[in-house]
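Complex shown without one protein chain; remaining protein chains in place.
When the chains are written out, they are named A and B in that same order, and each has its own residue count from 1.
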Amino acid sequence: MSDDMDMEDGGTIKKFMFVNRKAPYGTIYALEALEVVLISAAFEQDVSMAFVDDGVYQLMKGINSEGTELKNFSKTYRALDGYDIEKLYVEQESLEARGLTEDDLLVDVTVMSAAELAATMAEQDVVISH
Amino acid sequence: MLHIINKSPSERNSVEAALRLATKGSVVLLIEDAVYAATRGNTAAAKIQTAMADLKIYALKPDLETRGMADRVMDGVSLVDYAGFVDLVAEQPNCQSWL
Partner (left out) sequence: MKFGILVNEGPYTHQSSDSAFKFAQAAIAKGHEVTRVFFYHDGVNNATRLTVPPVDDRHVVNRWAELGEKHGVDLVVCIAAAQRRGLLDDNEAKRQGKDANNIHPAFRISGLGQLVEAGIQNDRLVTFGD
C-alpha cells in the first residue's frame, strides 16, 4: 500500500469512527468494512469502531462457517488490537434488544449507553458506514 | 451533526436508530426511501413528531416528488433540493449516513 502513504496532509490527525450496523455473513458489508478499518491503521488517525443494532452480531463468539463455506473473518476482530485499534464501542441498548451481554462477544469492548455513544459520535471528524 | 437517512421506516430501523443516537440540536435529512418517514400517517410519524422538539428535520424534495409524496409532508419538516443538501453538509461539522 506504499502509494497510499504519499500524503500531503502534514500529519493531520482526525477522529474516524467506523459505524457497523449490519449483521455479518448475510451481506459482505461487515467483512469489507473491516478491511477499511485495517487500512486506516496505517494512517495513524484516531480510529474507533461502533457496533450498533445488528452490527453487534459481528462480534459473536463461536462463529463456524464451515457449513456455508463463507469466509470466516471472526479472527480479524481479535487482530485489531495488534493494529492499535482499541476503541471498540458497543451500544448497550443494541445488546439488550438482542438478548446479549458483553460475555457473548469475542473481543474486549467498551459498552456504552445510547446517550454516551451519541455524544462520542457527535465529536468525530469523519464517520464512515457501510 | 447531520444524520442522513435513506431507508423507509417500515423496511429498516435506520430512522429509529438515527433518532436514538442523535444528540439534541442535531439535524436529520431524509433522502431516497426515507422520505416516506416525513409523510403524514406513516409508521414513524409519531416518532418524527416527537423528535422535532430536539432535532431539525429536513426531507429531500426531489425524492418526495419522485415518489408522489410531495403534498403529504408533515408540518414542521423542511424541504431542501440537492443544493440545500450540500448546504446542510457544509453547515454541520460532521455527518453520518445511516446505512
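Here, a contact is a pair of C-beta atoms (placed from the backbone, for glycine too) under 8 Å apart; a residue touches a chain by one contact, two chains touch by 3 or more.
None of these values were measured; they are calculated from a predicted model.
Taking every chain of the complex into account, the omitted one touches A, B. Interface note: of A:36, A:79 or A:119, the residue touching the hidden chain in the full complex is A:36. Where chain B meets the chain that is not shown, the touching residues are 4, 6, 31-33, 62, 81-83, 85-87, 89-90, 94-95, 97, 99. Although one chain is not displayed, its contacts with chain A can still be listed: residues 1, 3-5, 7-9, 12, 14, 16, 28-29, 32, 35-36, 39-40, 42-43, 45, 125-126, 128-130.
The rule we apply is simple: only the chains that are shown with their structure count from here on.
Separating the CA-averaged centres of chain A and chain B is a span of 26 Å. Those residues of chain A lying in contact with chain B across their complex are 19, 21-22, 29, 52-53, 91, 93, 114, 117-119, 121-122, 124-127, 129-130.
By the touch criterion stated above, chain B contacts chain A in their complex at residues 1, 13, 17, 20-23, 26, 94-99.
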